[in-house]
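With one protein chain removed, the remaining protein chains of the complex are shown where they sit.
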Amino acid sequence: MVSKKKLFRETRIYPVIFMLIITIIFIGILATFYQLSIDKVTLYNQTQLKRMVLRVFEFPTENIENDFTKYITIQEIESLLYYEAKVDSVLLGFCFPISGSGLWGTIQALLSVTPDFEKIINIEIVNQNETPGLGGRITENWFKDQFKGKILIDNNIVRSFVLIPENETSGDIEINQITGATASSKAVVDMIYKNVKKYSPKLRAEL
Amino acid sequence: MKKKEIFITSAFTQNSVWRQILGICSALAVTNLMLNSLVMGLGVIFTLALSSFTISIIRDLIPKRIRMMVQTLIIASYVIIVDLFLKAYYPEISKSLGPYVGLIITNCIIMGRAEAFAGKNAPIDSMIDGIGAGVGYTIVLLIIAFVRELFGFGSVFGIPLLGDWWTKWSIMVMAPSAFFMLAILIWIINTPKLKRG
Partner (left out) sequence: MNKIILKQKMMNKVLYALVPILLFSIFLFGWRILAVVLISNIFAFLTEYMFIRKKKSGKVSMAVFVTGSLLALTLPPAIPFWMAAIGSIVAIGFGKMVFGGFGMNVFNPAIVGRTFIYISFPNAMTMQWLQPFTKFPAGFAVWQNPSLITTATPMIEFNNSATFTKLPQLFLGTISGSMGETSAILILLAGIYLILTKTTKWQSMLSLLISFSLFTIIFYGNNPLPFLLSGGLMFGAIFMITDPVSMPKQKIAIWIYGLLVGFLTVFIRKFSLFTEGFMFALLLGNIFMPIIEFGLSQIKVNKNGK
């Protein structure tokens, strides 16, 4: 018996069979784990996105699932995904993903605008790799809040915001930059300008 | 060897990072925050313990020629489990660790322990060896992360220790500083040994 087994282990087919069996076992284990956790993972990712969209339209985020289905509809135009917010069938505005290059990597954000595309409602940073504590401060509320209500398109011309030092009072087209992170502040401003310029004709034509 | 000896050998005297200079890629990547380092360390301990244990159980069955493939398969499975677990239950930490949990697969320490120890020793011993190596790795991570978080953010485990007067060192938050810290750590630990000859 022993010698027979040894012989089998020396055959060429043995490693193949062994690998096959062990692969099946481990894939089985993994599949089980995957099934157990996948719902939670996708749920989390969706909620995260929904929370962002709600926040960018300044809805409360306590009741994400309900509010999202109630107010937001997802639209698509020429493979650009954007969101539409309606309260009691009155159009509140649009929100679309924008991105641009920052100091160390790509910055991704959601920008919401009024239906006539003239004013910014809000901006949310979704993803960024800026220097923590400096450029990373673009996610701070005081910085993002500056964009609220700013006029974006004036007489069909897309406005480009001007950066001024952090502690000065800002006017209509001015944004206070983050001290020590001019590049990251500029990246956000440029990103808004470029994306709006690119998407606004398409979206406005659609309306 | 006694169990305690196995543990101490693999955790300290033959520490994977500062004695064997293994697994430094992830040591460089995730050490900007203490919390991230701790989670990463726990993930590695878990993977090391179970993969060493599993490989040791089937060590006599594994054909010599394809043993690397088998080891990688087993290690990868445990790593994916850790990754899924974090994604499902601690999504925030999973996000900040980024791809590095998945990259535990390529952490040379695990393969190293499988090759050097688990392939020749009994399952329980292998498991202890794995835990030891993981603990040694985690200690290194925590030491580097302590310095980096303190200098870079002025805090430890997210608790601010240094006040507003502290000028934050941005470089400490970024990956390059880990090279400096790791080099200094290895230097400090190995200098007395080198002097003795």
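Which chain is which? They are A and B, in the order written, and residues in each are numbered from 1.
Here is the rule we go by: a residue touches a chain if its C-beta (ideal position, glycine included) is under 8 Å from a C-beta of that chain, and two chains touch if they have at least 3 such contacts.
No experiment lies behind these values; they were computed from the predicted model shown.
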Among shown chains, those touching the left-out chain: A, B
Residue in contact with the excluded chain [from B:M69, B:I139, B:M174 or B:I189]: B:M174
Residue among A:L103, A:V126 or A:V158 touching the omitted chain: A:L103
Contact residue for the chain not shown (choose from A:I22, A:M52, A:I138 or A:A187): A:A187
For subunit A, residues in touch with the removed chain: 101-103, 131, 134, 165, 179-184, 186-187
For subunit B, the residues touching the chain missing from this view: 167, 169-172, 174, 176, 180, 183
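The rule is simple: only the chains that are shown with their structure count from here on.
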Sites on subunit B touched by subunit A in the complex: 32, 58, 61-63, 65-66, 69-70, 73-74, 77, 80-81, 84-85, 87-89, 91, 152-153, 168, 170, 173-174
List of subunit A residues in touch with subunit B within their complex: 9, 14-15, 18-19, 22-23, 26, 29-30, 33-34, 36-37, 40-41, 44, 48, 104, 131-134
